[in-house]
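Only one protein chain is missing; all other protein chains are in place.
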Amino acid sequence: MSFVLYILAALTVAGGLAAVLLKNTVHCALALTVAFAGLALLFLELDAQFAGFAQILIYIGAVAILVVFAILLTRGSETPKGSAYSHSPLVGLVIAACVFAVLGWAVLHSTAQLPPGTTSATPTVTVADIGNALMTRYVLPLEIVALLLTAALIGAVIVAMHEKEGSR
Amino acid sequence: MIEKADQIFVLLGHWLVSFLPAALQKPALVLLAVVAIIVTFPALFAITVLLERKGLGRMQNRYGPNRVGPYGLFQPVADGIKSLTKEDIVPLSADAVVHFLAPVLLVVVVFMGYAVLPIGRNMTLVNLDAGILFFFAIGASSELSVFMAGWSSRNKYSLLGAMRAVAQMISYEVPLLMSSLAVVMITGSLNANRIVDAQNQYTYGLPHWYIFTPWGFAGFLLFAVAATAETNRSPFDLPEGESELVAGYFTEYSGFKFALFFLGEYVGMMGISGLGTTLFLGGYSAPLQVLGFVPSWAWFIGKIMLSMCVFIWVRGTLPRLRQDQLMNFAWKFVLPLSLLNLFVAAAWRFMGQGFLRWVVCSAVLLIAYVVMARVGMKREHFGPRSYRYAE
Amino acid sequence: MAGPLWLIPTVPIVASGVIALLKQPRRKLASNLAIGSMVFSLLLSLVAFAHVLSGWMHGALVRETSNFTWIHVGTTPLDLGWVLDPLSAVMLVMVTFVGLLIFIYSTGYMAHDENYTRFFCFLSLFAGAMLGVVIANSILLLFMCWELVGLTSYLLIGFWYLKPSAAAAAKKAFLTTRVGDVFFLLGIVWLFGQTGTLLFYHGGAGSMETHALTALLLERSAFGLSAATAIGLLIFAGAAGKSGQFPLHVWLPDAMEGPTPVSALIHAATMVAAGVYLIARVYPLMQAGMPAGGTTTALSVVTWVGAFTALFAALIAVAQNDIKRILAYSTVSQLGYMMAGLGVGGVAVGMFHLITHAFFKALLFMGAGSVIHGCHEEQDVRRMGGLRSRMPLTFGTYAVGMMALSGVPILFSGFWSKDGILEAAQHFRLSKGPFYMLVFGALLTAFYMTRQVSYVFFGSYRGHAHPHESPKSMTLPLAILAFFAVALGAIGTPAWPWFRGFLNSTPVAFGLSGFDEPGLLALMGTSTVVVFIGLGLGWWLYGNKSPHADQPDVLEAAAPPIWNALRDRLYIDEFYGATVIAFYWWWAKVADWLDRDIWGGAVAGVSWLFKLGARLNRFLDANVVDGTFDKGCEEISVGGGLLSRMQSGRVQTYLRLLALAVVLLAVILIWSSRA
Partner (left out) sequence: MTPLSGYLLVAALLFAIGLAGALTRRNAILVLIGIELMLNAANLNLIAFWRYGPHPEALTGMMFAIFSIAVAAAEAAVGLGLVIQIHRHAQTTDLDAINRMKG
C-alpha cells in the first residue's frame, strides 16, 4: 500500500470527477484525459508497462481527440445555457452511489478473505512475452478484435458520413 | 582513450554523484541526465534556428540575420532575451488556464520523448522495454496540447489551425507507426537500445543500418514524410499557413509562451529525427567501422543536426499542400505503402540470406510505388475537398 | 476426331457469353473476341475437313460419331452427340469461313452503331448455334440448336428494335418459323417414338440407318403413307419454315429489316440453308424405299415445293425496288432450287448449290450493304444509279456475284451448281413440270439481277447523298468472296465432279468424259441461252438509261395489273391476313365475348351477393359490436397509458433502471450467497 498509489488514485479520481462535474464540455474532455493519464500511471505502478503505454497511446492519443472532435462538430464547445444536468439528477446520483456501495462492500468483504500471501512477487513480463502470448494463445481473440476494429472503423465512417444533398 | 572519449559524459556523471551519499546517487544521476538533456537540446535548438534563418536566407537570395555579433551568431540569444522580456498577452475571452497549460504541456511532453532515445552508448535515460511505444504514446499526447492552444485562444484562426493540426497529426501518426513497426518487427524488440545494437555491426566495414535494406529505405522515406507532417513542417505546415490562418494555433500567443511553442516545435523535430536515427540510421553507431574512434554521442547529435538541415532544406524548397491533398496523401498513398512495406519486411525476414530477397523486395516496393503514384495522379485523389470541419 | 468436335460451336457461344458481360464502350474487345472465336472454329473445322478428306482419299467413308446420354427421362435416355462426315465437314468449313468474313465485314458496317457489343454477342451466339446444328448427330440436339438459331435470328432481325417495322418483322419471322417448327417437333417425337433413338448414326442403331428405316417403312400411318414418308414430310415442314419455302416464305423478305451483315449471314448464307441441310441430313429417311431410278412421295413433295418456290419468288423479285428485298426474294427462289435439287438429284446436287449460293449470295448481300452504307442508308434502287464509277470495288465484286447468281456459263460457280440441278430435274420421272419451272426461274433470275445492277450501278446517280467507297474491312471480304464465287465452280463441273464424289464418298477422276452424258451438253446450251436471254432482256429494258426515281418502271408502264400484283408479293401476306390472322382475330373476339359477358356476368352476380352479405355485416358491426368493443379499447388504452408512462423515450431513464436492476441483482446475489 504505497504512497504513490494514493497520489495517483487522487489524481485519477479528481480527473474523473472533473470530467463528470465541469460545466464546459471541452474542460470535461480535458479532465477526462487527466483521468486517463492517471490510469495509465496506475497501470505502470502495477508493472503493466505495455498496457500503460497502450492506454496513453489509445485513450489520450485517440479517444480523447475523438471526443474533442465530436464536441466541436456538435457545437458543444460553448457552455450550455441551462443546467448541465438532465431531469432529476439526484436519482442518478443515488443510483450511482448505490452501485458504489455495493461494489465497495463486495471488494472489502472479499479481499478480507483473501490469503495475504499472494501480494508480492513482481511479475517480470516483457513486451516479447505479450507478443508471444498474442501470437499463440490469444491469436484468435486478436484476429477477432482486428475484425471488430475494421468493422467499427467502416461503421463509424458510414454513420458519421455526410449525406449528399437530396439523399434525404 | 577512445573508450574514455566515448563514455565521457557517463563517467562525468558518475564522478559527480560520487560525492553524494549512496542512497541519493541513483536519483541524482537521473536528475543530472535530465538536466543535461534539458540543457543540450535547447542549445541545439538555438543553433538550428540560426542555421534555418541563415540557410533559408541563402536559399532565397538574401542574407540571413547578420547584425548581432559576428555573422549574426548571437541572433538566437537576442531572440531569447526579446521573447522573455516581451509582454505576455492573454486574450480577454480566452480560457486562461488551458491557454497557459497548452505550451507547458507541449514542452513537457516533447522533452519526455528523449527519455528513451539512446543518445550515446550507455546514454539512455530510462532503458524501457517498450521504449518506442513510449515515444509514440508521448508524441500522441502532444496533439492534445495543440488542441488546447487552439481552442483556448477563442480565435477562429487558432481553432481552425488547431483542428487542422490535430487532424493532420492523427492521420500521419498511423503511417509513422506503421513504418517504424517494420523495424520493430525485424529487430523483434521495442527497446531502442536493442534496435541500435542490431544495426551497430559491420561487414567489410560497412554498417548494418536498416536504411540499407529495401524495406528499410522505403520505410525511412515514409517515416520522413510522416515525421515532417507530424511536426507540422512545410510542406505540411498548413496549421501555420500564414496565408490562410495567421499563425495557426499559436496566433494568440506571445512572449514566453510563444517561445515555448517555438522551442517545443523544434525540440519535437529533433526528437522525432532522433527516433528516425535510432530506427533507421543506426542510432549512435558510426557509418564506417574505421570511424569508430569518433564518440558515439557525436554521431547521434551529428545525425540529428543533419536531418534538421534536411528539414530546413525541404522547407526552403517545397510549396505547401492543400488540406484535402494532405489528407488524401496520408490515407491513400502513405498508409497503404507503409502497410505494404510491413509485408515486404516480413517477406525479407523469411526469404533467408542471399541475393534474391533484395531483388524481390525492391521490385515489389518500386512497382507498388510507381503504380500507386500513377493511379493517384490519374484518379486525381488530390482533387476535390474531402475533409470537413464542423458544419 | 469427332471427340473435340464440340469445341467448334462451344467456343463462339462462350465468346458471346463473355461479350454479353462486356460494357458498352469495350467495342474493340468485343469484336476481337467474336472474330477470334470464329478464327478458332474455322481452324478446327479445317482440321476436321482435312481429316475427312484424307479418309476419303483412302477411299473410306468417314462418319465418326461421339454420343453420350444427356439425361434420363424416366427410364428412356435422351442421347446427344455429334457426327463428322463429309456433309457436316463441308458445312462446317462453309459456315465458319463465310461467318468469319461477315464478322470482319460487320466491324466496318456496324462501326457507328452504339450497340456494337450486343450485335457481336448475338452474332457469335448465332454462329455457335448454327455450328451446333451442323455437327448435331442427335435430332434433339439439332432441334435445340435449331431453335437457338431461330432465337438469334429473331434477336438480330429486331436488332434495331426501336424501328417498329423491325420489331414487327422479327415477330413475323419468329412466328412463321414456329409454324414449321411445330411440325418439325411432331416429326421428331414421332421418329423418336418409332425408332426409340434420337441419334442419326449410332453404329447401326441410329434412326438414319437401315435397320430403323426398314422398320419405319413397314409402319403404316394415315393416308396409306409409310411412317418414314409422314415423318419426312413433317420434318420438311420444319425445313420449309426455316428455309422460307412456299407457303412459309413470307417472313424472309421482311427479315431484311435487320442489319445487312445479318441478312448476309443468317438470311442468305447459313440459317436459311439450315433447312436444306436438315433435309440433306435426314436424306436417308426421305429416300427410304426409293425404287431404282424412281422417287418417293416425300422427295417429290420436296421437289414440287422447291421448284414452285423458285419460280414464284423469282417472279416477285422482278418487281421489287428495295435492293435488299430483291436479294431476299432471289434467296427464296435459290433455296427453292436447292430443295428441288435435293428432291430430284440427291444430296450432292442440292448441297453444292447451297455452298456456291452461300458464297455468292453473301457476296451480293454484303455488296448491297456496302452500297447502302455508301449511299447513307438508302435502299431504294431507283434512288441509286451510276455507282459504278463511285464505288468501283463494290461494283466489280457485285458484278461477279450477280453473274454467279444468274449463272453465266463456264466461269462462274452458280452456273455449274444450277446446271447440276437442272440436269437432275430433267431426269425427274414423274413430270417435266419442275424442270420448266426451274428453267424459267433461271431466266427470271438473270433478268431481275440485270435489272437491279443496271439500276444501281449504271446510268446516272439519282439520289441526294454523296456515295463513297466503303472501308477496307468491308471491301476485303467482298473480294475474297468474289474469288470463291468464281473458283468454287471448279469443284463441281461434270468434268471433275469432286464435290459429289466427296459427299457420296466415291472416287472421282478428272476427264471430259463427264460431258458425254446424253443431253448434258444440250442442257448446258439451253441454260446458257436462257441466261443470256435474261441478261439481254434486262439490259435492253433497263441498261444504262436512268429513269427518274418517281417515274413508273418500264414493265409497270407495260402491264400495270401484273406489275402491281408482283410488287405486292402476289398478295400472300394479305391472303394470310384475310384467312389465318382474321380467324385468330375472330376467335379472340369470341373468347373475349365469352369472358366478358358469360363468365364476367356470373362472377359479377356472385360478387353482388357477397357485397350484400358484407353490407349486412357492416351494419351489425357498426351498431352492435363496436359499441362494446370501443369501450374495452378505451379501458385498455387507459391502462396502457400508465405503462407507457415508463417509456419516457429518455435514454438515461433506461440507463438508470438498468443500473438499479444491476444493484438489486448484486444485492440479491450477495444476500443469497451469505444465507
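In order of appearance the chains are A, B and C, and numbering begins at 1 in each one.
As a convention for this text, a contact is a pair of C-beta atoms (placed from the backbone, for glycine too) under 8 Å apart; a residue touches a chain by one contact, two chains touch by 3 or more.
This structure is a prediction, so every number in the text was calculated from the model and none was measured.
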| query | Touched by the hidden chain, which of the shown chains? | reply | A, C
| task | In the full complex, which bits of chain A touch the chain not displayed? Write them out. | result | 1-2, 5, 9, 12-13, 16-17, 19-20, 25, 28-29, 32, 35-36, 39, 42-43, 46-48, 50-51, 54-55, 58-59, 62-63, 66-67, 69-71, 73-76, 80, 83-87, 89, 91-93, 95-97, 99-100, 103-104, 107-108, 111-112, 114, 116, 118-119, 121, 123, 125, 129-130, 133-134, 138, 141, 145, 148-149, 151-153, 155-157, 159-160
| task | Against the chain that's been left off, what residues of chain C make contact? List them. | result | 643-652, 655-656, 659
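One rule holds for everything that comes next: only the chains that are shown with their structure count from here on.
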| task | Hop across touching chains from chain B and tell me the fewest hops that reach chain C. | result | 2
| note | Max Cα-centre separation from chain B goes to chain C
| chain A-chain C separation of Cα centroids, rounded to whole Å | 76
| note | Distance between the CA centroids of chain A and chain B (whole Å) is 29
| task | Sort out for me which residues of chain B touch chain A in the complex. | result | 98, 128-130, 133-134, 136-138, 140-141, 143-144, 147-148, 151, 159, 163, 166, 170, 173, 188-190, 388-391
| So in the complex, which bits of chain A are touching chain C? | 86-87, 91-92, 95-96, 98-99, 102, 105-106
| query | Inside the complex, what are the residues of chain C that reach chain A? | reply | 650, 652, 656, 659-660, 662-663, 666-667, 670
